[in-house]
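Every protein chain of the complex appears in place save one, which is left out.
Entry: chain A
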């Protein structure tokens, strides 16, 4: 677990507070039912959060390593076959 993964707490908190907020803050937001707007906005932000985690948590580099590993294995395999 990297510090950047703490960002994942944001969507969780948001989706669980949405229903409560709708009851206490107001029933409409931007013309739509409050909970609908809230959930749509947080759907988009969930993607953003995951994108940020992906960019900074090292899993991109890990992927590149696996890809290279697979590629080299393939080369070995082809070499043996030819």
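Some observations on this one:
In the analysis below, contacts are C-beta pairs under 8 Å (C-beta built on N, C-alpha and C of every residue); 3 or more make two chains touch, one makes a residue touch a chain; residues count from 1.
Here, contacts and distances are computed from a predicted model.
This figure omits one chain of the complex; the name its UniProt record holds, of "Sodium:solute symporter", "Aspartate carbamoyltransferase", "Carbohydrate ABC transporter permease" or "Aromatic ring-hydroxylating dioxygenase subunit alpha", is "Sodium:solute symporter".
With the whole complex as reference, residues 1-2, 5, 8, 11-12, 15-16, 18-20, 22-23, 27-28, 31-33, 35-36, 39-40, 42-44, 46-47, 49-51, 53-54, 57-60, 62-63, 66-67, 70 of chain A touch the missing chain.
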